[in-house]
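One structure is given here, and the rest of the page talks about it.
The other protein chains are all here in position, but one chain of the complex has been omitted.
Order of writing sets the chain letters: A, B and C. Residues in each chain are counted from 1.
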């Protein structure tokens, strides 16, 4: 039997507690030896639920513990960069929720340290681990349906965020579309040019802070393909997640999952269930699969993916999208990066 | 250019007028030279609509006309036998709506004359010409998914018939299931044993005449496969038409068509259209294809199908179903035929 | 019984012969008294097939015939403008295939004459008559799912056009996207800004004439909604036709139709049929419905729709799309129109 990887989780809020439960219950390659949250009672509750012995408030304590090989970081976005740096300098293997940071300079500094220290850093772009999106990737990458021509992503959240959240999130192109920017790179490759439009149609309070609640992003890829992403912050029938890669000799699509398979027919037609309400439900399996891959790579000393460079690339696309939106013109990524 | 076949239509009621329109508008291999109905005004209306010159009340006039090569008979079921006999004796090629008759003796007498005179006789089992049911047939017959194991047919009419119709129709196993009896023979082959149950659940007036409004027919086939048919005389979401042939290495299914492809999502889920209301709409293409095949076979002197023997076989199954229902026991077809 | 409208068809090529067949076989409100084509033998063949007595080569003959009330014009695009003008001046009611012309000046001149003479002019934007697209329109227009937020149209042709056709067609944004420009106006309303990208990915010969074979058009509407159109000149699984209008309280989608409803399951999964190959098949019913509406409006003296103004609007959008593509920047329609 292979050895288990000793891990600690830093940040046990919504997504951090999901990761901790998965590590304890489903990822048998890992031992969770400690959990950490600046809200000590939040960490304690998770530890109690899962029978984890050690609970700490200050993550530095974990860095000093030589028995801890790997860290899963699920704190607020604005803390990712410095915790990852500290963790890398302490020689820990790192799984960090996306994005690494919202400033390129921060990401670059982190990546330099990660490179210098040689630790592994996997970033939590969970959708790459969805079986349906992987199926599309596999079919397209195989070349069996020709070359990619047109990409479509539909990504719609069930409910708008609070004003408080939106204020610091980086706005729609960075807090929401960023998942799609990673997905387009996973499915098609690098983006050459980006054009972003958006509007405020259902949440007037977002207007005041310059954010939008619907957007469409148009993309040209370096391989000649073209594509769009559409996002909405409100979707009353659930968390709408669809993707199509139309190719020269066919198409590959990933559709929605539904709450159940029931169909009722009556005088007015046929009626079926909504799509799952939240990303936690929809991508439940991905959160397990991505972390299991990370733990196995740590255990077997293999390279991880997606990396900090992937996170940098999607943040860059988010920033270019905002630039395009504000200037109302397409932005060439080469020009944007060169700045 | 190949010659056209001169035809006349006898019986221009609901289905007869559909056939006449199809012959005139869509089946360019035929000339409709006359229409006939004992209700002369009914025939006249169809003739006026379609620009047909000759209208007769008595079909015998048509038999004497040497310019008429073929007849399409769409009169009431109880008149089929004697009209077909007369037509055969007059040397006409015959397309007759199903069933040929509800009494075996009548069918046998007709078949004998048809055989003696050597005329063609195609019977209107239109569903054999449906592209989806043909696709199932083709896949199953090819053997690519192994041997047939389990058959299911769902056949549900939108609205119950009038008491008047049901009184003389032969009852549910003969007026409705008979289509399915032909379909099972088309898809699987001959029936060895049949067991029929039914009940009156929505149309109390059918109880008084010993008829049913829902039924399930269980079948054993001579090739070892087993199957069921379910029928309902009422179906509020339209004319429900589904079939599955489950095989040892796969399954082949023909699903419903829908009134449109619209899907609406809202807070309660997703909503889509009903299935087409009637057999006229659902099988519109089949009525054209079956008659076009007949006309081409007449023109090119090729054998037609399905024949009177197919009609006899499905009537026999309908009679066995009634016998099974009344005795509440499975009926062996060999024993039943032997009687 | 209401009177029939005497009509003649000018141009009996592919789409013209479809219209003529529909008029004769399915639109009983009309009498087709003549057909016209500069290729006389083409017109003669259609007349022979359908039993139409009069065949002419020069459409001016028809203009002088006082018995002809209405004309259906299905000639080459570059002849629409002058034939419509002549027909209007002759006082004929006019159904003309889209687009009226590819030059705004031509359209404007036609429209002026149509207005001056007071004749009816319906333009053949057939997709407005599709039952699924109408269902979406009805749901969205009712307001029951809130306000329109995001529109998507997927419109993909099965096979690329010949170089010969593409040379004079106006290019992809005018020969193909133009249907979608009419559809977005039907579903959402007027466009405020348009941005078009495209590429040549499967038909190198189109590159030489400056045309594209895939495109994506991004739209801002005056009501605040945003949307995209995607087009491809090649689609190996058939004529892909989908539309979604995502609204603040739901979504309304029109999906593809399929060649049959057969589904086969085997060790590798489930397999179903392609979508219909061509627009002639997919929109067969629309060609009947649009012309029936025209004939009824002529008979009952009611206003027709879509009109020449609709045709002008979609041509304008096509021209703006080309401008946007060439300049690689969004084009404001008000600014574009003002030029």
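In this section, contacts are C-beta pairs under 8 Å (C-beta built on N, C-alpha and C of every residue); 3 or more make two chains touch, one makes a residue touch a chain.
Computed from a predicted structure; not experimentally measured.
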| request: Among B:141, B:202 or B:280, choose the residue that contacts the chain missing from this document, as touch is defined above. | output: B:202
| remark: Missing-chain contact among B:89, B:104, B:150 or B:284 belongs to B:150
| query | Given the full complex, what residues of chain C touch the hidden partner chain? | reply | 236-237, 265-274
| note | Absent-chain interface residues of chain A come out as 24-26, 28, 49, 51, 131-132, 135-136, 139, 144-145, 249-257, 259-267, 273
| task | State which residues belonging to chain B touch the missing partner chain. | result | 147, 149-150, 152, 154, 156, 195, 197-199, 201-202, 214-216, 218, 220, 224-228, 230, 232, 234-237, 240, 246, 248-251, 328-330
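In the analysis below, only the chains that are shown with their structure count from here on.
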| field | Innermost chain, where centres are averages of C-alpha coordinates | value | C
| Using each chain's Cα centroid, which is most distant from the centroid of chain C? | A
| Approximate Å spacing (C-alpha centroids) for the pair chain B, chain C | 39
| remark: Chain-centre distance (mean CA atoms) for chain A and chain B, in whole Å, is 58
| Considering chain C alone, which of its residues make contact with at least two other chains? | 249-251
